[in-house]
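Apart from one protein chain that is not included, each protein chain of the complex appears where it belongs.
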Amino acid sequence: SVAAQAHAGEVEVLHWWTSGGEAKSAAVLADMLKARGHGWKDFAVAGGGGESAMTVLKTRAVAGTPPAAAQIKGLDIQEWAKLGFLTELDSVAAEENWDTTLPGVVTQVMKYNGHYVAVPVNVHRVNWLWINPKAFEKAGAQIPKNWTEFVAAAEKLQAAGIVPLAHGGQPWQDATVFEAIALEVLGVEDYRKAFVQHDAATLKGAKMVEALERFAEVRRFIDKDSAGRDWNLATGMLLRGEAGMQIMGDWAKGEISAAGLTPGKDILCVATPGTEGSFTFNIDSFAFFKLKNDTDKAAQQALASTILTPEFQEVFNLNKGSIPVRLDSDMSKFDSCAQDSMATFKSANEKGTLIPSWSHGLATTSQVQGALYDVLTKFFNDKKADAVATADLMARAVQSAQ
Amino acid sequence: MRNAALLSWQPRLGRLFIYATLIAVAALYLIPLWVVLLTSFKTSADIRSGNLLSLPDVWVLEGWIKAWGTACTGVSCDGIRGYFVNSTVMVLPAVALSTLLGALNGYVLSLWRFKGSELLFGLLLFGCFIPFQVILLPMAQTLGWLGLANSTAGLVLVHVIYGLCFTTLFYRNFYQALPQEIIKAARLDGAGFFTIFWRIVLPLSGPITMVTLIWQFTAIWNDFLFGVVFSAGDNQPMTVALNNLVNTTAGVKEYNVDMAAAVLAALPTLLVYAVAGKYFVRGLTAGAIKG
Amino acid sequence: MILAQTQTARRPVRLGLTLEHVLPKLVLAPSLVLALVCIYGYMAWTGYISLTPSSFLPMYELSGFEQYQRLLENDRWRVACFNLALFGGLFIGACLLVGVLLAILLDQRIRAEGALRTIYLYPMAISFIVTGTAWKWILNPSLGLEKLVHDFGFTSFEFSWLTDPDKAIYTLVMAAVWQSSGFVMAMFLAGLRGIDSSIIKAAQLDGASLPRIYWRIVLPCLRPVFFSAVMVLSHIAIKSFDLVTALTAGGPGYSTDLPALFMYAHAFTRGQMGLGAASAMMMLAGVLAILVPYLYSELRGKRHA
Amino acid sequence: MTSLSICNVGKQYQKGATTLENINLEIRSGEFLILVGPSGCGKSTLMNMIAGLESVSSGQILLNQQDITHAAPSQRDIAMVFQSYALYPNMNVYDNIAFGLQIRKWPKDEIDAEVQRVAKLLQIDHLLKRKPAQLSGGQQQRVAMGRALARRPKVYLFDEPLSNLDAKLRVEMRTEVKKLHQRLGTTIVYVTHDQIEAMTLADRIAVMKDGVIQQLGTPQEIYQQPNNLFVASFIGSPAMNFIPVTVQHTAQGRFVELKDQSGTCLQLALPAGLAVKTDQQLVLGLRPEAFSEVQPHKLSQAQVQQGEFLVEMTEPTGPDTLTLLRINGAEVTARVAPQANPQAGAKLPLMLDASQALFFDPVSGERLRALAQPAAA
Partner (left out) sequence: MTSLSICNVGKQYQKGATTLENINLEIRSGEFLILVGPSGCGKSTLMNMIAGLESVSSGQILLNQQDITHAAPSQRDIAMVFQSYALYPNMNVYDNIAFGLQIRKWPKDEIDAEVQRVAKLLQIDHLLKRKPAQLSGGQQQRVAMGRALARRPKVYLFDEPLSNLDAKLRVEMRTEVKKLHQRLGTTIVYVTHDQIEAMTLADRIAVMKDGVIQQLGTPQEIYQQPNNLFVASFIGSPAMNFIPVTVQHTAQGRFVELKDQSGTCLQLALPAGLAVKTDQQLVLGLRPEAFSEVQPHKLSQAQVQQGEFLVEMTEPTGPDTLTLLRINGAEVTARVAPQANPQAGAKLPLMLDASQALFFDPVSGERLRALAQPAAA
């Protein structure tokens, strides 16, 4: 392979994979890198979905001592590259044919000015609806395929004394739910217009207002104590049958398996209402920083190539609940939800319904994302909030944040 | 003790009331600890299913063992035990330095005042209020220039600087109450600036030193922001490890491990509190001077 | 002859003069230099950044007061500022009250003083990274107190402040008081222990009751301690970050947002460094507006001893 | 009005070391009792115990027959001036004085009037706005005094209230205290080291030593008939002269000899009824004023005689010149008028008035009393 095993270098890797499964996967990566003769200097900073890690990264960059690689995703990669901190990975990419093994949507995120500056690790599907079949059975509800059915099912659950939707009242969870609803109402085109291109007209358009109204209706289906709840506690409600459904990315599978249940069997996974065939993706990736030391540079390249090896992809994604980025991955060891996810990923890739999740920072800059969070979470928590005004506010907030 | 009969509510009922209040408040304060401890002895399944205030179905040490030795804090899964050393190496010099400097500053600002010293004190005080998030980037840059970026020395320096405001404040206000005559007497005895400090003033500073130590030790030991930003990878303090252990983005939360780790991480601080207590004794200055 | 002698003999005296005068300043100098650079220097830097369009990382071309304008239009910022006033006021008041009372009670020659003192102090020791979770459970209606009381049979009991956007801020106050009042207690205890006992004796003879002695004699003597305590508490209030992050993360919605959180979120998480810097400057200005008069009144040439 | 009984009161600060031992004092209502005794003998401790500020190790304290041994200070209604002033550092002079009245809920204008009155009395009315730290020692002491005077308690305790005042002010203050006592008739216990204060103010004086009361009596009793060497030496300034003598016997009766270094020798007849044996060693106590310049008109009196003495040293004090002699080997101070112009090294004719002579047992230190002849001492 590529890496020059003769000169052993060391890569310092900033990441926030610290919980059991993730940490073990990272350890596998470290081992694989070691097998190639390079050292791994661990630099884990967990917390807040990488918020702390980003802070650390910025100070390290300012101090002139950035790590070799850091877990950066979405549009932030572009920002870092624009500031000139990132190094190019084109030679590895060329050698390993990333352009063909990876879907175009993904490589687009990883490239700055046409040059690879980052490596994707996995793909999460965000628009999943998790269903507790026992609860549904008890309530006599049907698995919803669209909004109307969702409302019907939710009402049935509610009548049976089950919380229809397990939810944690944190801005990103609110956004995750809204994103799913908006995708159904707006459709792929308008979703892109609104959340990727920040088209003001779409942002405050009638469809958006409708999406907001539906979002407001969701309030009926969640319990009163949801505010501030962590997503895994919400998942817990689902698993125990206290709640019937949850809208959450596929990382929820970790929590499901930990409870001794099987995703796809004990807890069902379906696309969020009305988004069958679409795939809101969230990609974890590593960006690579410019280094001074040549051997370390070599190690850096080795790391990039290791991340995309099928072996690592498999180990890692089995642990994390996500699917490999490589289109040629072997999915036999994965559960049905993941297999389903992969299938949709591929088809959506072809159909062009592979959509970046804005709620997870793949579609917008963090400024815009934050501004939208503020507007939405305020709307969701304010019983008197007005959908039209909020849509308007969204448009303005997005504009002001750009 | 001289004040045997001093300052006490005479009637029995009064004392009963005092004890009742103190114990009630203590009980209230202990509730979160109770929850934390109970949880740390439960199994994950127990936590998922049970009531947070109920006793564990079975008492297990799994959480503690894991927190101490096998929990993952990144690629390595050795628990938090390794981080005690890191934190200690950083905390001890930082606390010692900032306390000493604070005591010296307080000593100057209250007993050796000069024209403008109040203003300087005010300037220093204002430093208490600068949000730490603001100084991260310029500080990183400065440390980079000094070649101290991501070193323990750099981290110690940062803690000393931003601890100074408070240590100075504490000492200055304490020394303010010392009788000036004592200093005068010592100066006539031929004692210089530092001799007076070491021999007379510092020995009188027992209670305030304890307060300062409690403050500084706690602040630095529990600090996360500076620790995570200014420490090097393998010198990371305890809080960073604890944070890594507790925070999962997509994984499964193991509350029992989290809670056990939290208690373990707090042990040194608790120890400091318990030991510091001895120095909260009354009234050394009593009878020092007339009036 | 005599003159010459005088002059030679004069030298050491002069030297001493300068040393005694200079030494205190010399000792203070390092701290001052550090403060000048690391507090005022950085403050100036932040001030500068707040005038730039810095987004992701600092940029240095000026753009006027644009960021401040944005800040003032921001609803979340207004909420944060209001919250700070509410939270800060309640928190400082409650902490002082609880701390002083505990210190006074503990000062009554209590048998288990050491143990009790440690109990009141321990909340400081345990990082909110974890106790935040415990608090969330305790305050959560469906897990904690409310459920407990319901389980005892009092089903009408309701305690859902944590999930109520209007009341969640009070749960922050509760947790913050829980965490910090012990330290205030320790400060006051130290102060109480430094008071000359004969003064208290005199007051007892004047016929003052114990509460009165504390109120009129002891506590006024502890004025410097109050000062320190107010400083410490305002510092905690203004910088409350861990606590909010752990307990409500600013929610529900952003109803419990605080300026520190706002600033951090914008400067680091959201890549709006200019806005973050502007909010930091506003915070400092606020602190200055409240603090300077207080500092002035406290420090103006007052000396007891 | 208010009597105070101290019954068998003892105090130990530390185990083993007894500070006060079995103190018994009956202080009558309206009495002015003065406590004197060497530094460290326990005067302040006793005052503190009466006030309730120091715990009582054993015994009882009764106020108007009520046991107050363990009562709280505030319940005793006693005012005290502390040796260490103990001013409230946070309050200005006005508030220091007014505090006790405010506690007692006096009307504001009455408080004001009272503070003004007391301040004027103590000549501190121009200092009312100052904090204690800005006062001189004597000013602080007067404020401490004012704090006590502004109240009308059952008992006043004064612990060396005038020690930091100049002589003039002291005399004025002394007169004020005396007037106060006469006007209010309040019971007062007063500690002082000032001879004149003790003699002029007290109804009775209690002399303490090492935590034990040596003698309790009227000033005249204490001065003229001290129980023992200690009391005799302690009261009187300059102190009483103690001259070792041996009882001799002739036909006229028993006498003792006083020999000067220069050879002068006076014979002093012993009072009748003094139970002593010939050749017994005694200590003769003579106050300095017993030796004075010769006043011819007195020479005719009984017990008065004259002689020439060698002057060892002189100390002019203004009204008198203290003149040091050596008699029977002991240093003796004579109080001589400056006009007599004593010169060190020279001989000086002096008169000895032995009418107030006292005799002590050199071993026990007890004063020897003349049996059935009270006038002898």
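For clarity, chains are labelled A, B, C and D in written order, and residue numbers in each chain start from 1.
Quick note on the criterion: a residue touches a chain if its C-beta (ideal position, glycine included) is under 8 Å from a C-beta of that chain, and two chains touch if they have at least 3 such contacts.
Nothing here was measured: the structure is a model prediction, and the numbers come from that model.
The hidden chain makes contact, of the residues D:Arg170, D:Arg204, D:Arg254 or D:Arg369, with D:Arg170.
For the chain left out of this panel, the touching residue among B:Cys77, B:Leu100, B:Leu123 or B:Ala191 is B:Ala191.
Of the options D:Thr2, D:Thr18, D:Ser44 or D:Ser74, the residue whose C-beta touches the omitted chain is D:Ser44. Which of D:His193, D:Lys259, D:Arg326 or D:Lys347 touches the hidden chain is settled by the complete complex: it is D:His193. Although one chain is not displayed, its contacts with subunit B can still be listed: residues 2, 179, 181-182, 184-192, 195, 199-200, 203-204, 283-291.
Residue positions on subunit D in contact with the hidden chain: 13, 36-40, 42-45, 83-84, 134-139, 141-142, 160, 163-171, 193-196, 199-200, 219-220, 223, 233-239, 287-289, 294-298, 315-320, 322, 335, 337, 339, 355, in rising order.
Just so it is clear, only the chains that are shown with their structure count from here on.
Chains B-C form the pair joined by the most contacting C-beta pairs.
With centres set at the average Cα position, the gap from subunit C to subunit D is 58 Å.
Distance between subunit A and subunit D, defined via averaged C-alpha coordinates, is recorded as 95 Å. Counting partner chains per residue, subunit C shows two or more touched chains at residues 57-58, 196, 198, 201, 221, 264, 268, 303-305.
In subunit A, the residues that reach two or more other chains under the touch definition are 48, 55, 58, 62.
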